[in-house]
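A protein chain is absent from this complex, but the other protein chains hold their places.
Order of writing sets the chain letters: A and B. Residues in each chain are counted from 1.
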Amino acid sequence: MLVTAVLSGLVLGGTYALLAMGLTLQYGIARIMNLAYGELIIVAAFLSYALFTYAGISPVWALLIALPGGFVLGYAIYGLLMAPLVRRARNAASLEIDSILTTFGLLFVIQGLLLVTFGANFTSYSYLNDAVQIFGTRLAANRLLALVLAVVLGAAIYLVLTRTLWGTALRAVAVAPGSAPLVGIDVERAARMAFALGGALAAAGGVVISMYQTFTATSGVVFTMKALIIVIMGGVGNILGALSAGLLLGLAETMVATYVDPGLTLATTYGLFLAVLLWRPTGLFGRAVR
Amino acid sequence: MISMKRRVLLRTGAVAAVTVATGFGRAAWAEERKSIRIGYAISKTGPNAGGAGITTLPNYLLWAKDVQDAGGLELPDGSRLPLEIVEYDDRSSAEEVVRAIERLANEDKVDFILAPWGTGFNLAAAPLFDRYGYPQLAVSAVTDKAPDFVKRWKKSFWMLGGGHDYAKALAAIMADAGKAGTLNGKVAMVSVADGFGIDLVSAARPAFEEAGIEVVYDKTYPVGTSDFTPMINEAKASGADSFVAFSYPPDTFAITQQAQVADFNPKLLYLGVGTGFPVYAKNNSENATGILSLGGIDPANAANADYRKRHEAVTGIAPDYWGSVITYASLQMLQEAIRRKGLDREAVAAEIASGSFETVLGETKLEDNQLRKLWWTGQWQNGQFVGIAPGDRAGASQLVLPRQSWKKA
Partner (left out) sequence: MTPRFLLEISAFIAVIAALALLPLFASPYGITLMIGMLGYVALAIGWALFSGPTRYVSLATVAFFGIGAYTCAVFSEVLAYPLLLLVAGLIGLGVALVVGLATLRLAGVYFVIFTFGLAELIRQLVTWYEVNITGTLGRYIFLPVTPEGIYWQLLALTAAAFAMSWAISRSRLGLALKVIGEDEVVASHSGIDIARVKLGLFALSAVIMTLVGAIQAPRWTYVEPSIAFNPTVSFLTLIMALLGGANRLMGPILGAVPLFLLFEWLSANFPNHYSIILGLIFITIVFVLPNGVLDFIEKGWARRLPVAKPAEVHK
């Protein structure tokens, strides 16, 4: 039972981690609190659904479309909506409020467009819903894919951030946006790249979860909130932190559901999150990009 | 401050003035009215939009089109008047529902108001329907308190039964199968911690006990749960060969998928809202066969089959197998009552309460303002979700147990 619980917990956590990593880049490096993050996930989910249902294109191919698509979308959103706000912001606090309000507006716009296009119905299809046996536990292949993707993308981004010059520039912007220009870093460009990268990750997450989770045009908020909780728990801008916090949260929910009461899983999530906030406001794994 | 408040006063005054003007206008034109106004508030956005968008809204649109195509609503003198639809989005908020109904009644002065979606919102709206004298045909509301509500709000009609009805029917099915030796008399159940799930599970507990069925696993999970693996694993290990989930659509879909992954094959599988959705059959094809849920249809009823075809042709989506057809039938009842009694709401309500109507359900008649001739349990058989309980009702299909094991796609 314990092995089963741990493995299912990790697989659930993989989904959470995958959903949260993009947001941690957007918020940690680009410094944009993107409330429309979940809507990007849903857009990708609908894209994957439409390709699969109407054109018979496998979600794996959709992933190859969604990754660059999410990148371009993130790039455009930053360039059109966020960059002017960043330029005019007097301090971090006013940028925070401006970005919350703008992305909140963006959330409604995307939601409205999805409603007009796809209607309000529950949308779902099933792909790769096959069992994979690991240590005698049957796990869903599509959920396992989310975990693998989370680990692979997380590790890749971590390596890019720590081992390349470009990544170092991004980290510099995250830690000290004020002094980064002094060493010749184009802060706006770095932030735009981080935001676009976050968009690509969100799109990847959307494609993967659409294989097994039911979604509607209005369910993006749920994903934003879950991602936000993980981002804060893992430390803002900390990609490995988001990965670990996501896995931890999945594990905690499964443990509670198995050994305490499934009715308390969400209460546990929020309780755990509030406790972490009070005990270590900078997150379990610290703030800066490591 | 003063100028601001004055603006509020002016606005409200303007609203009042418009009301008075239209009010007078209406009185003057009463002899030669050009249309019949029908209004409704529905969740087009927010968490309730998914449910309202499948059971309620498409039927309102389909009905409006059907009436328009027929040249309008027929009145007792044989004349026909076109419909004029006033629609509001309640944004899934109870306060908005209340305000929208007030607005429909007082500002738009609609002739009839169609019910909102959901038990909670129908209850929020009920006192207003009552105060302004509108009949309320509440379809998407499952409540055991309907007999009390009918006394409190005389023109309210409750058309989807209560938790006890569904739970008792299920318990009877399981008890019979237990006696026949098909099932082992043990059940594992989970329920969503929200109105529907709690209503049903608290009705199911005593019903199972009375029927001599042992509940070996009984847990509630919060709305928004996406991973049911722990519950399925527990249920699998519990020794029960029946699994019941009083679930919402996303949960229903997820449980179906995850039960397949876990190779969990209870002999009786009963799932909640969403099982009767067309997308459910589409996603699970063969594997849906044998799964039980609430609602169902009589596959031999030609009117219903025709309705399902038109629904898909007009709205682009197929109707569900539970509330959809009843929603449409409720509108047909309203239409027929208007044809018999005209636009007098009092008389129309009395006619709905006492009259007998030919609808897509067949012959339909309310008892104590409630529709009681319903399918309490249904089962997927041959690509249709057919009604199996009450088994003595005409058109009932035969229950098939145990259900087949999951097939690999």
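Keep in mind that, in the parts below, a contact is a pair of C-beta atoms (placed from the backbone, for glycine too) under 8 Å apart; a residue touches a chain by one contact, two chains touch by 3 or more.
Bear in mind the structure is a predicted one, so any value in this text is a computation, not a measurement.
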Legend entry - Among shown chains, those touching the left-out chain: A, B
Legend entry - Touching the absent chain when the full complex is considered, from B:Pro127, B:Gly342 or B:Gly362: B:Pro127
Inset, instruction - Quick one: say which of A:Ser8, A:Gln26 or A:Gln111 touches the chain that got left out. - result: A:Gln111
Inset, instruction - Can you list, in ascending order, the chain B residues touching the missing chain? - result: 1-2, 4-5, 7-9, 11-13, 15-16, 19, 44-47, 87-96, 98-100, 102-103, 105-107, 119-120, 123-124, 126-127, 193-195, 198-199, 202, 220, 222-223
Legend entry - Interface with the undisplayed chain - residues on chain A: 33, 81, 84-85, 88, 92-94, 96-98, 100-102, 104-113, 115-116, 221, 225, 228-229, 232, 261, 263-264, 266-267, 270-271, 273-274, 277-278, 281
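Quick note on the criterion: only the chains that are shown with their structure count from here on.
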Legend entry - Whole-Å gap separating chain A and chain B, where each centre is the average of the chain's CA atoms: 36
Legend entry - Parts of chain B lying in touch with chain A, wherever the complex brings them together: 43-47, 49-50, 52-54, 190, 193, 219-222, 224-227, 229-231, 233-234, 237, 249-250, 253-254, 257-258, 260-263, 274, 277, 279, 283-284, 317, 408-409
Legend entry - In the complex with chain B, residue positions of chain A that touch it: 1, 4-5, 8, 11-12, 15, 111-112, 115, 119-126, 129-131, 138-140, 212-218, 222, 250, 253-254, 257-258, 261-263, 265-267
